[in-house]
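One protein chain is absent from this view; the other protein chains keep their places.
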Amino acid sequence: MLFLEALAFIVDPANLLGEKGILPRLVDHLLYTGLSLGVALLIGIPVGLIIGHTGKGKNLVIALTGSFRALPTFGLLLFIILFTGLGLWPLVFVLAVLAIPPIIAGAYSGLDSVNRETIDSARAIGMTEWQILGKVEIPLALPLILGGIRSATLQIIATATIAGYVGLTGLGRFLIEGLAYHDYTIAFAGAILVAALALAADGLLALVQKLVVPPGVSRGSARTTHRSRWNFRPAVSTGTHITGG
Amino acid sequence: MQWLWENRDLVFGLSLEHVRLSVIPIIGGFIACIPLGWLANRFRMTRAIQLTIFGILFTIPSLALFVTLPSVLGTKILNPINVVVALTIYAIAIMVRGAADAFASVPRDVIESANAVGFSSASRFWTVEFPLAGPVLLANLRVVSVTTVSLLSVGALVGNGALGYLFINGYQRDFPTEIMIGIVFTLVIAVVFDQILVLIGRILMPWARRPRRSPRALMVRGAA
Amino acid sequence: MIEFHGVSKRFADGTLAVDDFSLLIPSRKTTVLVGSSGCGKTTLLRMINRMVDPTSGYVDIDGDGIAAMPPVSLRRSIGYVMQNSGLLPHRKVIDNVATVPLLTGVPKKEAHARALELLDTVGLDRSLADRYPSQLSGGQQQRVGVARGLAVNPNILLMDEPFGAVDPIVRADLQHELIRLQRDLDKTVVFVTHDIDEAFLLGDQVVILQVGAHIEQQGAPSDILANPANEFVADFVGSARGKRRLMVDETADSRGDDLVLIDGAGYPAGVVDAPGGVLPGAGSSPKSRSISNKTDQAGDA
């Protein structure tokens, strides 16, 4: 059976190391994921926090991120490569573009979900805007912020497989090799590895989410956590209007 | 522009194919999610199982599904059904949680009052629960629609990418314009689909014309 | 002493919330701003700690214009209690109470010790210190809110409908607790409510407001009750409907020095000690003498 053959391929020590081994490709995959996520966080978190805190520029950013979501990553990558040549940064760029919308949506909707009265009272007792952001809004929004990051991470991990098509490596190479040699076992093994990596990353982030959420709000967060992974709604719903215009 | 005009037949044909290949997963995913979402909302157990299964399916890269599905389904390699099935799986994976949420968003008291006035459980579902879950279902469907249209192009790597063909072809001929046209037409299709869904929502759910209105407001109108 | 000098506020959407408002709020007294929702009372309250800046006019505290004071430090020097307590849900009770002292750099140990004392002050058991707000009842949350308002030992305490969201029994409890606190602490309290009973119960000075924060009447509760300035006030305080007006029941048999009082609907409301069947300090006719709840309460306070 294909699944078992693929598992056998994965556990075979001969396939672990070496130039085309699982381990180096896994490390590369993690590198692409980490870099892209880092870039996406650097842009997405501040933007999401700013619009969430001030409520300004909300429609514009939501519209932009919504249209980002409809961008075919694969086409965008090939387009950029025609100008830059092969390399790591085009990949990191398009994966970050992919990851920014859910991160912004998570940060924005996280802040948006914080009770206005809580913020108002924090301001009324004399917190500065930064203190409100740092001590009230972010801690309370953390479940949704992390939800956005989780969603972004999953998408990056799954999509980073296209690295294998453009001269890089990563776990996507197993898919491309499986495709090139028409070898379902290798392709299947690649699929399993990527899915396993995604699930592991998701589990890890879920754990982090649990740990960082203060007990005082954990009850509410259980629900918001679930929702957040799919919390693309506002981004999409208004997003496409701009691309239409 | 010149190129687009000279190749309008090709681009138009690929766009048509793009529409065809992505419509089926969108509709199929939606239809599949109605019973799944209802079940998930009704029985906690099935919810957990469904969410786990589709959570895992969602983590499988689209390319991997495109490549391996023929061996699982026993279909021909170039059969577009492989891509369609793969995208349908993603559509369900994205929608199933949203659908459960949608049915969960129907207020309990509305269901109970429907029971009280004597709806059978089937007619209650179609006349009360389904319409009231509509706005949330629609919101999820719009995500599915955008995602499907954009994901389909990866199918070009297995010979079934519709507009994705322009990406590969443009790339190999060192011709960014062709790729850009592929991207733009993909976006256009995504927008058109989205607007169609919005329109359908407006026609079918006039009470929800203001998006994200409170469930209570829906309840009052919907129950009336 | 807080003074409003010809203050107006027009919000960005064009509504004129406060229109040329002037008022002197005396120190160490409780001033209640009362009016129906949308009358601008909360806007007035929030001008005192610069949560809202007036469009024109100015506010002084003890003769100093607050427009020149940095909002953050001004707010830290003024206690603020709001409806639904406004506690930080992710912080324990003790940290909520100690929020402002911690912000201003008071060492944690000291701030916590002070917070525990404040829990005593507002009548909360110290064992609640390690709970989260969501684990407390509504009434307990409001007490924590009051404790937080008192944490920096401010001269001024602003209270924005603090008891609006709790049930009537708990509300009565909290109201009496506040009266007791105020007797001990002697703060300048500015209290906003839409409940005229609450206003009369708590206020040394009551200011009745209409839309645009127009003052319909201001004064001691007994004065307002005795002499409503106009029909609106009379209607608002309920005296016109006889609701709050008690009269001597002349049909009842006189029982020595007691007179039986009836309310506007004719139901017996209690007895009053009236040596010789004449109310103390009564004018010409005992029947026209209104007896406010306030005087009643003040008696046992």
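General remarks:
As written, the chains take the letters A, B and C, and residue 1 is the first residue of each chain.
Methods note: a contact is a pair of C-beta atoms (placed from the backbone, for glycine too) under 8 Å apart; a residue touches a chain by one contact, two chains touch by 3 or more.
Operating definition for what follows: contacts and distances are computed from a predicted model.
Its record in UniProt calls the unshown chain "ABC transporter substrate-binding protein", which is the match among "Dihydroorotate dehydrogenase", "ABC transporter substrate-binding protein", "Phosphoserine phosphatase" or "Phosphoribosylformylglycinamidine synthase subunit PurQ".
Taking every chain of the complex into account, the absent chain touches A, B. From the set B:N41, B:T147, B:N160 or B:T186, the residue in touch with the chain omitted from the display is B:N160, counting the whole complex. Although one chain is not drawn, the whole complex shows that of B:L16, B:I31 or B:I196 it is B:L16 that touches it.
Looking at chain B, the residues touching the absent chain are 2-3, 6-7, 9-10, 12-14, 16-17, 20-21, 24, 76-81, 84, 156-161, 165, 168-169, 171-175, 177-178.
Where chain A meets the chain that is not shown, the touching residues are 19, 81-82, 85-86, 164-167, 173, 176-177, 179-183.
Note that only the chains that are shown with their structure count from here on.
Identification of common neighbours of chain A and chain C yields an empty set.
Measuring from the average of all protein CA coordinates, the nearest chain centre is that of A.
A centroid comparison over C-alpha atoms places B as the chain most distant from chain C.
Centroids of chain A and chain C (each the mean of its C-alpha atoms) stand 51 Å apart. With centres taken as mean Cα positions, chain C sits 56 Å from chain B. Across the assembly, chain C contributes no residue that touches 2 or more other chains.
For chain B, the set of residues that touch two or more other chains is empty. For chain B in complex with chain A, the touching residues are 55-56, 58-65, 67-68, 71-72, 94, 97-98, 101, 139-140, 142-143, 146-147, 149-151, 153-154, 156-158, 163-164, 166-168, 170-171, 174-176, 179-180, 182-183, 186-187, 190-191, 194-195, 211-212. By the touch criterion stated above, chain C contacts chain A in their complex at residues 46, 49, 51, 72-77, 80, 82-92, 99-100, 103, 132-134, 148-149, 158. Chain contact summary for the complex, chain A toward chain B: residues 2, 66-67, 69-76, 78-79, 81-83, 154, 157-159, 161-162, 165, 172, 175, 178-179, 184, 187-188, 190-191, 194-195, 198-199, 202, 226-227, 229-230, 232-234, 236-237, 240, 243-244.
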